[in-house]
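Worksheet: one structure, shown below.
Missing here is one protein chain; the remaining ones are kept as they sit in the complex.
Then we have chain A:
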Amino acid sequence: MTTQTTTAAPPAAATGKDRAHATAHGTGVGRPGFGWALPATVFFALFAIAPLIMVAVLSFTRWGGLGSPEFVGLDNWSRIFGDPVMIKSIWLSLLLTALGVAIQTPLSILLGVWAAGYQRNRAVLSAIYFVPLLLSSTAVSVLWRALLDPNFGVPAELTWLFGDGNLFGKQATAIGVLAFVSTWQFTPFHTLIYQGAARAIPNVLYQAAEIDGAGRYRQFFHITLPQLRNAIITSTILMVVGGLTTFETVLILTQGGPGTDTTISAYYMYQKAFKGFDFGAGSAIALVLVVAATIISLIMVRLSGYDKMRSSMEGL
């Protein structure tokens, strides 16, 4: 299927107004010009692209929230990279992101492929699985903070499983809680991505495999998984970006503690900027996050050829 073959549309049918919209290629009869995209582009540029450029500029300034930012050169940069809490926060961000990808990917592939079946019970269960996705990160975090409360929560009841019940008191368990809550919240979303992708796999592949005598597990590893490649890449990019920018969960569940043991970069940025009024350093940390997220995404997009979106409908 192509939206680009325009051999039909005879120019004779075009009115003068159409020609005004036609592009320099001369084939764009009856096609919208760039003007249609302009309002959204300007709006997006103003409220997303411009701030993104400004964050780079602000990272070279000192600004306390009042008055005007003052240029200080590389001062913020040398400060944040000389700050042990910052270095630690980068490792913690990467650790939490890696944990998220490692736990959520297999889980959501299995659940997604399972949910892709059209059985009635699967449809009903999928509808319930979806619920955590509807909650705000704030609601999810508040909910789990209450459920895991050291005194009145579930761990206090099940001491045989949770020991002293204070999961927020040690680094390992606090990180575990963060990884678990993210999994609980975001697995449904990735499940949905895989469910859609699994349903798009042509059925003939499975029929052919069945004729060849391949069992369920071989079908899964030799047909389903390879066919899910694009979905895996999309979902992983979203997990990486989401993981690096986890914020509410940390703010509400652990406040970066115990000590700074769960202070990940996104949370440290907020603390620096809006608690310490050091907006220059905050901007520098924000820029580190953007660069990291963009590099990882670009690498994955390049690897997958996902940017060739236009051709993705071909052959269907």
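Assume contacts are C-beta pairs under 8 Å (C-beta built on N, C-alpha and C of every residue); 3 or more make two chains touch, one makes a residue touch a chain; residues count from 1.
Heads up, the rule we're going with is that contacts and distances are computed from a predicted model.
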Fill in the blank from the handout: Of the listed "CHAD domain protein", "Outer membrane protein beta-barrel domain-containing protein", "ABC transporter permease" or "Succinyl-CoA ligase [ADP-forming] subunit alpha", the name UniProt assigns to the chain that isn't shown is "ABC transporter permease"
Practice task
Out of A:F60, A:W77, A:F162 or A:F247, point to the residue that touches the absent chain in the complete complex.
Solution key: A:F247
Problem - Options A:S89, A:Q104, A:Q195 or A:T224, residue touching the unrepresented chain - result: A:Q195
Handout entry: Residue ranges of chain A at the interface with the undisplayed chain
Key = 1-3, 5-6, 8-10, 13-15, 17-18, 21, 23, 25, 27-37, 39-41, 43-44, 46-52, 54-55, 58, 63, 65, 69, 107, 110-111, 114, 122, 125, 127-132, 134-139, 142-147, 149, 152-154, 156-157, 184, 188-189, 192-197, 199-200, 203, 206, 216, 230-231, 234-235, 237, 241, 244-245, 247-248, 251-252, 266, 269-270, 273-274, 279, 282-283, 286-287, 289-290, 293-294, 297, 307, 309, 312-313
